[in-house]
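First the structure, which I've put down as structure tokens, then a few questions once you've had a look.
Here is chain A:
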Amino acid sequence: MTFYLALSVLLFCVGLAGVLARRHAIMALIGIELMLNAANINFIAFWRHSSAADDLSGMFWMIFSVAIAAAEAAVGLALVILVFRHRRSVRLDELESLKG
Partner candidate 1 sequence: MVPRVILGGGIVKGMIETARNFVGSYTDASRLTTVEYPEQRIPLHANARQFPFLVFDGTDPMAGLRCVACQICEKECPPQCIYIIKDSVKKPDYLGKMQMQPKVFDIDLSVCMSCQICVEVCPFDAIKMDTEFELSNDDRFAGLLVNKHQLAKPNSHFARIHPAEAAEVDGRLAAEKAKAEAKARADAEAKAKAAATSPPPAGNPSSSPPPKS
Partner candidate 2 sequence: MEGGFIAMPTDVILWILGGLILISAVMSLALRNLIHCALFLMVCFLGLAGLYLHLNAVFSGLVQALVYVGAVGIILIFAILLTEGGGTETGSHLGSQWRTGIGLAVLLAFALLGAVSNSPQTTQAARHTEEPTVREIGLKLMTDYLLPLQTIGLLLTAAAIGAVVLAMQEPKPRKDETP
């Protein structure tokens, strides 16, 4: 159990570091995906170690989280493409104006 939680923590922090450090918008999205996956590890680990016998909620949370991640990726990447079309750049620190 400690192993999974530690793995999840490390994965989450790798994702967080990526989001904070990289300039490219898509890399930030990759970091967010990693953080979501870190949460998924927790869901599965807690499901496996939960006390209720037929409780599958951890697994369902994980499946729903995957679905949400897919939706997030689709919309997020569409936004990135849209921004690129407008500004010809997807560097996060170059996108500083609030006006399109």
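The rule we apply is simple: a contact is a pair of C-beta atoms (placed from the backbone, for glycine too) under 8 Å apart; a residue touches a chain by one contact, two chains touch by 3 or more; residues count from 1.
The candidate set was assembled so that all candidates are chains of the complex that A comes from, given by their letters.
No experiment lies behind these values; they were computed from the predicted model shown.
Here chain A touches, in this complex, candidate 2 (chosen among 1 or 2). Those residues of chain A that touch candidate 2 in the complex are listed here as 1-3, 5-7, 9-24, 26-27, 29-31, 33-34, 37, 40-41, 44-45, 47-51, 53-54, 56, 59-60, 62-64, 66-75, 77-82, 84, 90, 92-93.
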